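A short worksheet on the structure shown next.
For this depiction, one protein chain was excluded, whereas all remaining protein chains were kept in their positions.
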Amino acid sequence: MNNILLKTEHITMQFGGVVAVDDLNIEIPEGRITALIGPNGAGKTTAFNVITGGYQPTNGKVTFDGQVIGENYPRSKMKKIYNGTYRTLNEHQVINTPDKITRLGMARTFQNIRLFKDLTVFENVLIAKHCHIKAGMLRSAFRLNKAEELMMNQEADKLLHTIDLHMHRDEKASSLPYGKQRKLEIARALATGPKLLLLDEPAAGMNPKETEELALFIQEIKESFSLTIFLIEHHMDLVMNISDKIYVLDYGKTIAQGSANEVQNDPAVIMAYLGVEEE
Amino acid sequence: MNSKRNTLLTTISFVLAIVFLYWLSANRLQHGMLVSVLQKGVIFALVAVSMNLLNGFTGLFSLGQAGFMSIGAYTTAILIIPVKSLDGVYYMNGVHPFIRAMKMLIADSPAFIQSVFPFIALLLGGLLAAGIAAIVGVAVLRLKSDYLAIATLGLSEIVRAIFSSPNFDQITNGSYGLNKIPNFPEMAWGLIPSLLTPFIVVGVCIAFILLLINSSYGRAFKAIREDEIAAEAMGINLFKHKSMSFVVSSFFSAIAGGLLAMYMRSIEAKTFSIPLTYDILLIVVIGGIGSVSGSIISAFLVTAAKEWWLRFFDQPLFFGDWQVPLFRTGFRMVIFSILLMVVVLVYRKGLMGSNEFSWDRLLGRFKRTGKSEGGRA
Partner (left out) sequence: MVSLVSFFFLIAPVVCTCYYHVTFNPIEIEPFSFTENTTFGYGELLMSMTTILQHCLTGISLGGAYALIAIGYTLVYGILRLINFAHGDIFMMAGYFMIFALASFPWPVAIIITLVVTTVMGIGIEKFAYKPLRNAPRMSIMISAIGVSYLLQNLSTYIFTAIPRGYPELPYLKRIFRIGELSASFVTILTPILTIILVIILMILVNKTKTGMAMRAVSKDFETAKLMGINIDRIVSVTFAIGSLLAGVGSILYFTDRMSVTPFSGTLPGLKCFVAAVFGGIGNIPGAVVGGFFIGIVETLLIALGYSTFSDAFTFLLLIIMLLIKPTGLFGEKNVEKV
């Protein structure tokens, strides 16, 4: 149960001279909900993008399910202007594109919903199933993989039933109300068959009631799909209620970590997080 | 019930089309213009659909169609020009001994191979273009939107420069171009007359493209068009899928190029310059970006209008002694450009938008107009 699924070691991400994430060390145990919180511009989404392969880190290592999926050290130009606190000695590089990482079993949602707007709800989910297709282009075009195609369709339908979106099956994704679009994005991520689900501010723009429902929903899918969940959130209620462990980020640095209680009472967090809110 | 009716309607119109083409084949002399417009239209339909696969379905704005067409056209033409015409075609610089050898090999082959050889030539042209697209795609497909457009446009100009260069004139006949290219071959031992050949070849090709678009890979293409970043996050390998689309599109453009060579009987590198790509783009835009049936319909409409219906714009027109102003050579193309601009600026969706043709829609429209007319009466 306490097998570590995702681990980042000394992740530093620097754009030009700006250090967006500095020496981030996260451990996500299997089967738990871990959260990353912090004020605006703390570098949360950047950390997400590094983990999912969208950015190549300036320095550090990401290990997923026992496999190194991203590793880098400051090179060429970056060598001179590197500002991170942690200096690595290990000069090794591993680059993976986001699609490869998704196929390894890590799926994500986006802060600003990125659905395939002009396609139907069903197609959105079905496309996510494409990443595990075995048939090649010609076989697929000539429909020689009927069994596989049928299974993909059935699984997509089943998924839509499970998350209660089946009545919108043939509607355009863009025509769904906001909350359902969020849900669909999660469903789409689930369709890739992940072990680890990364949610980027899933409750953004939701009212308290919807947020509460979302908390339930996240716990539900965690159980029924036996997932590990890593989320970024602004809504403190949601995070405090469902997270097993919380990391707090401010100006790229990890300022606290621990259970909800521990974090809530940490003076550094109150300074950085709540202090900002008071202003 | 509707689906049954639709299948029936499709079958009927299909049969009618074939019967009509047979009738046309028997009376081709009286209807020369119709035949040539239909054949040219169907060839352009294939290029337009393959351009649409890239631009409309995968969201890659590529302007290299003319280049790939020329690869297909030249390959096919070089392969199928008869041995006895070789010296006439290459009268300036002589023909490369390798080509002559190859042609003699074909001329000595059994009759069956000779009868299907034009199709093999088309296929080879397509494969050559696909191979080149696969290699070039590695470099070009990393570029984004307008850079991709200009790079592919440049690519087709490079191809054209190679074909018209004097350094290869024993193969491509340089700037003189190739002529004496045989017309469309017959199929199935003469059961299918040569007039029908382009329709059948194009039909098969478009059917394949349709199958591809509706397959899982087609959906992945659409995902890339909608949102590259989200598609990548869903595990779709961007480069792999983009290059698939690029290769398939180039393959079919080249086949269409080969057919065009058979249709025109003589080709030169100038035929495949930038305006040709613009013409195809015009067809795709008018038909609706992202609609296969739109491209097909618009290919026929545009070709017919350009080559036939609107010809009168280019002739001086008289009412009695009074000559209508503006009507003279070139006016037709001006009208066309204005039409394109109107579609781009006002009817941005084109004929079909991103919808496909369906009987329900067509019949629905008839019913609606019928009702409203009834209401008025």
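The letters A and B name the chains in turn, as written, and every chain counts its residues from 1.
In the analysis below, a contact is a pair of C-beta atoms (placed from the backbone, for glycine too) under 8 Å apart; a residue touches a chain by one contact, two chains touch by 3 or more.
Nothing here was measured: the structure is a model prediction, and the numbers come from that model.
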Residue touching the undisplayed chain, where the options are B:I18, B:M102 or B:L317: B:M102
Going by the contact rule already stated, which one of B:L282, B:V302 or B:M352 would touch the omitted chain in the full complex? B:L282
Touching residue (missing chain; options B:F168, B:F208, B:F239 or B:F357): B:F168
Which one, B:I113, B:V204 or B:V334, makes contact with the chain that was left out? B:V334
Can you name the residues of subunit B that touch the chain not displayed here? 55, 61, 93, 97-98, 100-102, 104-105, 108, 124, 127-128, 130-131, 134-135, 139-140, 142-143, 145-147, 149-151, 153-155, 157-158, 160-162, 164-170, 229, 247, 274-275, 278, 281-282, 285, 289, 328-331, 333-334, 336-338, 340-341, 344-345, 348
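In the analysis below, only the chains that are shown with their structure count from here on.
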Hey, which residues of subunit B end up touching subunit A in the complex? 208, 211-212, 215-220, 222-223, 226-227, 229-238, 244, 248, 354
Within the complex, subunit B is touched by subunit A residues 52, 54, 97-100, 102-103, 107-108, 110, 114-119, 123, 126-133, 135, 137, 140-143, 149, 152, 188-189, 192
